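Everything below concerns the one structure shown next.
With one protein chain withheld, the remaining protein chains of the complex are depicted in position.
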Amino acid sequence: MFKIFKAFVKKEVYHILRDRRTLLILFGMPIAQILIFGYAVTNEFKDAKIDVLDYAKDQSSLQLVQHIQSSGNFLLNRILHSEKEIEAGFKAGTSKLVLVIPESFGADLYGNRPVSLQLIADGSDPNNANTLVQYALAMILDFQKERLKLAENPFQVRVETRMLYNPQLISAYNFVPGTIALILLIISAMLTSLTIAREKEQGTMEILLVSPLPPLLIILGKVAPYAILSFINAVLVLVLGYFVFGVPIIGSLTLLLIICMLYVITALSLGTLISTISKTQQDAMMRSLMGLMIPSMILSGFIFPLASMPVVLQYLGHIIPATYFIAILKGIMLRGVGFNFILFEVSVLLGMTLFFLFMTYKKFKIRLE
Amino acid sequence: MPENIIQVEGLTKCFGDFTAVDAITFTVKKGEIFGFLGANGAGKTTAMKMLIGLSKPTKGMGSVAGFDIAKNPEKIKKRIGYMSQKFSLYNDLTVKENIRFYGGIYGLDKKRIRSKTQSILKELNLNDVAGTLVAALPLGWKQRLSFAVSMVHDPEIVFLDEPTGGVDPHVRRQFWETIYEAAALGRTIFVTTHYMDEAEYCDRVSIMVSGKIEALDTPENLKHQFKAKTMDEVFLKLAR
Partner (left out) sequence: MVHFESVCPLRSSSIRTSWNRLVMQAIQVDNISKSYGKISALKSVSFQVEEGELFGLIGPDGAGKSTLFRILTTLLLADSGEGHVAGNHLLRDYRKIRRIVGYMPGRFSLYQDLSVEENLSFFATIFGTTIEENYGLIKDIYVQLEPFKKRLAGQLSGGMKQKLALCCALIHRPEVLFLDEPTTGVDAVSRKEFWEMLKKLKQKGIAILVSTPYMDEASLCDRIALIQNGEILTINTPEGLMTEYDLPLYAVKYDDTYQLLKGLRKMPYTKSVLPFGDSLHLTVEAETPVSKITEYLTDLGFENAEIRPISPTVEDIFLELSRRTESKND
């Protein structure tokens, strides 16, 4: 039986190697996706226009504004006079960031009192906004360090940032978990459903069925190569994220890889389930695109935060495996949480997988109808 | 002596090093049913594409309906009908809509389209199903409708590319009757096929083997010449 299985996998490998399109999806897409998302958020910038709402209008506030401009990253656009003017700049697109300096700035800075500043960014372009805020923060801290040499203020400058339009800003780090979730889904689910549908379309499924091959072996032989490939891809994305973009893996790597494997199985079972109801490749493609890809991209919290969606969509988001997987990944990678903290998400994922596997087993036909 | 509606001399088509059609020469008389035979890949389709102005010859010359195939392909297209093996009908349009559509693309005026639609529906006995989607028609009806539609602009010559894919004896006979009828009205019919027994229905046939015309005569003379009982045997003797 193992020999048959091996022959099956070998055949599948030939199919993959000889089909440029599959190869491109397999290896081109993860790399392209992570690079696009990654570079979109870490782009260097110069002369970003900022507005300043200066209530203090004293020497120290002037010094702060000058200091912020000194790196060449920021350029003062306008001095605002009231809070009402803040949005106008965003709406006209003339400014991306507003620095609000309170009236007591100078006095607080030198008077041993907590200093608070406010940064308001245009969250509709979240990646950009995040970068701007990070840079501005760096400049403000730098300014504080310089001043501290002059006056010993035990209090740190407190900067309050506010994102207009997209309060739950997606950070660069979010893209790596999201991309892994999406890529595993595409490769495991879409490609397996496509390859099974192709056998039906070409009529080879007819011959396979009229052979002593047990149906389970057909499924396993089909999905095994893709399981391995998806896993390699997940690792590839992790490596790219870690080395190129410095996305950390704070938690346990072993736990992370085990969860990735679990999710691969979830996606594969979904893929085979789709293939049992699709007759042609086009059919399988449509079903995986509409049924998996698009919901997973939109409703999993990958691109748009789930919390800011209408309740109905939130519910929908909660039946998508990617939602849980992304939550787990973020937990392990970014917050470094252990197994105890992701118990709920893992059990949901496990439950879904068992359900899909059961459905696939139920739906898989030993005949043509 | 009837005039030649197709006249071809030394017609050649090369794709790189490969010569798909190798200096073929033949004529088709007006009103004739001409069978253009050959196995798959013998060069039939390539040759026919040159005749209907879809492909430029590499060498040689030819004329169809009085126009040069290299210089005036657009004029030829207006004067010929073409029916491909995968009927060009739209399955999701009704019988009537299909006729109207093709009348429209051949530039018939409204009055002409209306009268043409009526006459086709009447001739093919399709009045009852005029509003039915083509998809629901039996194969034989589709085939005849497709043929009628290819003649909606009253062309002098109709090219049929592998018209009898299905070999239902009933359907085939119905279809040949329709072809005979068109020929009786003075139309020239040019049929390509790889079914040798189809050849027996033609007035004259040419047999292409790897790019060359290896035989050209009436089916009867060919069978006589090759001492064969059927056209199938003629072909087998030619190909071996």
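Note that the chains take the letters A and B in the order they are written out, and that residue 1 is the start of every chain.
We take it that a residue touches a chain if its C-beta (ideal position, glycine included) is under 8 Å from a C-beta of that chain, and two chains touch if they have at least 3 such contacts.
Just so you know, these numbers come straight off a predicted model, no measurement behind them.
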item	value
Partner chains on view for the chain not depicted	A, B
Per the touch definition above, residue among B:97, B:156, B:200 or B:217 touching the missing chain	B:200
Which residue of A:134, A:204 or A:282 touches the chain not shown here	A:204
Interface residues of chain B (partner: the chain not displayed)	39-41, 139, 166-171, 173, 176-177, 180-181, 183-184, 194, 196-197, 200-201, 218-220, 230, 232, 235-236, 239-240
For chain A, residues in touch with the removed chain	3-4, 7-8, 10-11, 14-15, 18-19, 202-204, 206-213, 366-369
